[in-house]
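The next block holds one structure in the form of structure tokens; read it before the comments.
With one protein chain held back, the other chains of the complex are shown just where they sit.
After this line comes subunit A, so read on.
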Amino acid sequence: MDKVKVGIIGSGNIGSDLMVKLTNSEVLELTTMMGIDASSRGMQHAKYLGLQVFDNGVDGLLEQPELVDIIFDATSAGAHIHNAEVARKLGKQMLDLTPAAIGPFVAPTVNLDEHLDAENVNLITCGGQATIPIIHAINSIAPVEYGEIVATISSKSAGPGTRANIDEFTETTAKAIEQVGGAKKGKAIIILNPAEPPIMMRDTVHAIVEEDKMDQEKITNAISDMVKKVQTFVPGYHLRTEPIFDGNKVTVFLEIEGAGHFLPKYAGNLDIMTAAAVKVAEELAKNRVNVSVN
């Protein structure tokens, strides 16, 4: 089957990591890098890989729209507004890795099927990608009354965008715990730990399920199945210990080691975003191919 053509907007850390991951994809063909600073490391690397490089961002695509079918936006919430408009005008599908959240939230192991034809989907947050599958797995056995997650990441892996607007993380993640995870009420906390060497990303999920609905064995199995699913595209995703049960509360400890593609291994928080984005794009691409064949 022909590969589906994709492009990246933003040549920073996230864009550069996407570049490495997409080069390995069997379904997607990375053709284009859209940045704003031609001298940046990411743009230089894109040139080296032989990609079409635009230094006027997404606007470069207006001249040659046939270069891509799916676009990854790895810029910022502010820049995404314009990028999304251009994508819509050109009829391209948009994967939004920024906190802009114009389109529906997507966690690939949870609700991707519902949004295969959406023109714009949002990847939530790193903490959301790491924890919402677990909330969803618990909720599939016992309705989650309250889902709370705590994401601890190394200070070094928290970029200036995250730092300047940390409420975006807590608010967006909390919303997605409800909308995608299925919890009646969601809450999210983020901690930046400066220890050296940098710590791996850790996430803790606390969930309170409906009275009398707790089934330890089934929940443990559902979580374990979900971990395996996530591991298919984030190999460094794992449980630190067995889930801990206490009455109608269950606590799950996760650790995410990055693949170490472009970003260091401790930056599991960034890796899980780019890995999820590629996974979503691959599914969208397969869907496009199926649709065109039918």
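Methods note: a residue touches a chain if its C-beta (ideal position, glycine included) is under 8 Å from a C-beta of that chain, and two chains touch if they have at least 3 such contacts; residues count from 1.
Operating definition for what follows: contacts and distances are computed from a predicted model.
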Missing subunit (named according to UniProt) among the choices "ABC transmembrane type-1 domain-containing protein", "Putative DNA modification/repair radical SAM protein", "Tol-Pal system protein TolB" or "4-hydroxy-2-oxovalerate aldolase": "4-hydroxy-2-oxovalerate aldolase"
Candidates A:Lys249, A:Lys265 or A:Arg288 - the one touching the absent chain: A:Lys249
Contact partner of the left-out chain, one of A:Asp55, A:Glu171 or A:Glu283: A:Glu171
Candidates A:His45, A:His115, A:His206 or A:His261 - the one touching the absent chain: A:His206
Option from A:Met94, A:Ile190, A:Val234 or A:Leu263 whose C-beta touches the chain left out: A:Ile190
Hidden partner interface residues of subunit A, rising order: 146, 148, 150, 152, 155, 160, 163-167, 169-171, 187, 189-195, 202, 204, 206, 208, 240-241, 244, 249, 251, 253
